[in-house]
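Every protein chain but one is kept in place in this view of the complex.
For clarity, chains are labelled A, B and C in written order, and residue numbers in each chain start from 1.
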Amino acid sequence: MARSNIYRMRIAFSDCDPAEIVFFANYFKWFDTASREFFTACGVPSWRETKAQRGIIGTPLVDVQGKFMNSATYGEDIEIESAVEEWRGKSFVMRHVARRGDTVLCEGREVRVFAIQDPENPLRIKAVPIPEDIRAACE
Amino acid sequence: MARSNIYRMRIAFSDCDPAEIVFFANYFKWFDTASREFFTACGVPSWRETKAQRGIIGTPLVDVQGKFMNSATYGEDIEIESAVEEWRGKSFVMRHVARRGDTVLCEGREVRVFAIQDPENPLRIKAVPIPEDIRAACE
Amino acid sequence: MARSNIYRMRIAFSDCDPAEIVFFANYFKWFDTASREFFTACGVPSWRETKAQRGIIGTPLVDVQGKFMNSATYGEDIEIESAVEEWRGKSFVMRHVARRGDTVLCEGREVRVFAIQDPENPLRIKAVPIPEDIRAACE
Partner (left out) sequence: MARSNIYRMRIAFSDCDPAEIVFFANYFKWFDTASREFFTACGVPSWRETKAQRGIIGTPLVDVQGKFMNSATYGEDIEIESAVEEWRGKSFVMRHVARRGDTVLCEGREVRVFAIQDPENPLRIKAVPIPEDIRAACE
């Protein structure tokens, strides 16, 4: 079974919109943080370090999907469970499940790549093959 | 062909992350705004008015997907083209394409419902059938 | 000495801007959350409950100041210490200090009021005198 990590947080007032529920785009922000927390739990150095050491600026998304089952509101404590569902050649799939107690709030599936700055255009980025050592650390 | 609306904006410094590109979750915020701008362009009253008149608090998402093709950075002007791709019984599909000039940056597909506050639990929300008049205004 | 509360958090990648430091406006978001955490630690019910019980929707700001001494970046753990510095008739002053270890990153001073929805215009809000029981709970 794939290694997973739990990221815990409390929903803030300002995370919610006038419908008094979490504004959905915040889940994607939290999934992004949860993805990084997963790597940290696996011992992967910060992207700042990987950038300095081998140019890798992080794991930008190429595709993401979210499915919203139940709403949540401020003051509620939630947890996000994250795991790599699949490793491909140049991309990998990260899966997140956000829960409040036993209630599933939202599921996310991110397709990410490891990226460097595009050597031909520093304003753009470029995917590189999955680094084997990072993959090994996460399995 | 479905009616569409264009939402124009300039990417701000604070919309970008340390990789110097738009933090992806911001696209979902902008798609949400673009969805509402679409309804406004079709003459649909604000959700504040619909809430007062018939309890409809807005069109929360049940599922959303984003596909990221090209990165964008601050100072760049982009536009988001939005249209309803499909009307179903209790949900509808909104499609967004974000472009910088001719370059497609990102595509989004949102499955939304029309919702009221759950009469049994004001902290939660509840889907209602698509209002026929709103659908007619948008076609 | 005034009662104080500590709110702890880790800075996320998406909290930072292209200068690779926390985008300053995020401190104000966190101060807001820290203010609410202070009230929660003092036993004050959620604003949702106070709204239902006596119309109080929260403690909106009338004035806020932030002083930024040192920058911080993602992956760093910080804490925000919050206390009520002064109680006035219709407003109170909340003071926050954000620290990374012994390094002060930022200080904030918020002047807040307790507010209800304006009975004459539900789109606007209206200050009410400081509730004595809430003040007592926080001292």
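Assume a contact is a pair of C-beta atoms (placed from the backbone, for glycine too) under 8 Å apart; a residue touches a chain by one contact, two chains touch by 3 or more.
Please read all numbers here as calculations on a predicted model, not as lab measurements.
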Identified contact with the non-displayed chain, of C:41, C:61, C:93 or C:137: C:61
Hidden partner interface residues of chain A, rising order: 13-14, 16-18, 20, 23, 25, 48, 73-74, 123
Absent chain, residues of chain C that touch it: 18-21, 23-26, 28-29, 32, 47, 57-58, 60-68, 70-71, 73, 115, 123-125
Chain B residues touching the omitted chain (full complex): 12-14, 20, 29, 32-33, 36, 40, 46-48, 58, 73-75
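Going forward, only the chains that are shown with their structure count from here on.
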Superposing rotation of chain B relative to chain C, computed on C-alpha atoms, to nearest 5°: 180
Same-residue or different-residue interface between chain A and chain B, half as cut-off: same
Distance between chain centroids, defined by C-alpha means - chain A, chain C (Å): 28
Interchain centroid distance [CA atoms averaged], chain B/chain C, Å: 31
Gap in Å, rounded to a whole number, between the CA centres of chain B and chain A: 22
Set of chain A residues in contact with two or more other chains: 20, 29, 32, 47, 58, 73
